[in-house]
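Would you mind keeping the following structure in view while I ask a few things?
A single protein chain has been omitted from the complex, and every remaining protein chain is retained in its original position.
Moving on, here comes subunit A:
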Amino acid sequence: MNLDYLFDAAHWDFSTGSIPQLIVSHLWYVFLALLIGLVIALPVGLYIGHTGRGSFIAINAGNAGRSLPTLGLLMLMVTLLGLGLLPVLIALTVLVIPPILTSAYAGLRTLDPGVVDAAKGVGMRPMQVLFRVELPMALPVLMSGFRSAALQVVATATVAAAVGLGGLGRLLIDGLAVNDYSRVLAGAIVVAVLAVLLDLVLALAQRWIVSPGLRASK
């Protein structure tokens, strides 16, 4: 086993199947899954957290989603829907929904009730309470949920290759198929580095969007 594949310049041009091209398609799946997950899970989580209604959904959906095997779900979706991007996105979205949903819910439920009371008491309407007070205050918890969703989906998006799509899973699956362990290793390393870099970017984003008042101390 060696790093030849990873450091071979020929694998770093932008041709089809090259590492940069696989990174781009990999990130595309990650981006789509996070986006769809956010669009579904964030409103539901915020609604449950804001109203306190249906908290069993937040807790149980979270646990159920976490215990679903992504590869199994993907195969089921392919059987039902045929090959393509859709079954992959469904499988990955199911993976990102639980951490986003639970963190949105938990972020709102753990807020200081005195502050929320004050927000209503000074005359904010329910949506103003949610968007001007609850959501900004819940951002640290929400962001940690989103970061954990992003990490999971970066690692798991490799399954796309199992049903004939691109992404860094190609290096793993094709490498295994031809016993090219250098290629498998390259895939594993690139996925790991990508995960770390993505988390770093999100950490910077978090610093930028979370009010300094929420990490300020005397």
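Everything below uses one rule, namely that contacts are C-beta pairs under 8 Å (C-beta built on N, C-alpha and C of every residue); 3 or more make two chains touch, one makes a residue touch a chain; residues count from 1.
As a convention for this text, contacts and distances are computed from a predicted model.
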Choosing from "NADH-quinone oxidoreductase subunit L", "ATP-binding cassette domain-containing protein", "Lipoprotein" or "Tryptophan synthase beta chain", the absent chain's UniProt record names it "ATP-binding cassette domain-containing protein"
So which of A:53, A:125 or A:207 would be touching the chain we can't see? A:125
Among A:133, A:157 or A:171, residue touching the chain not depicted: A:133
What residue numbers in subunit A mark contact with the hidden partner chain? 112, 114-115, 117-125, 128, 133, 136-137, 210-214, 216-218
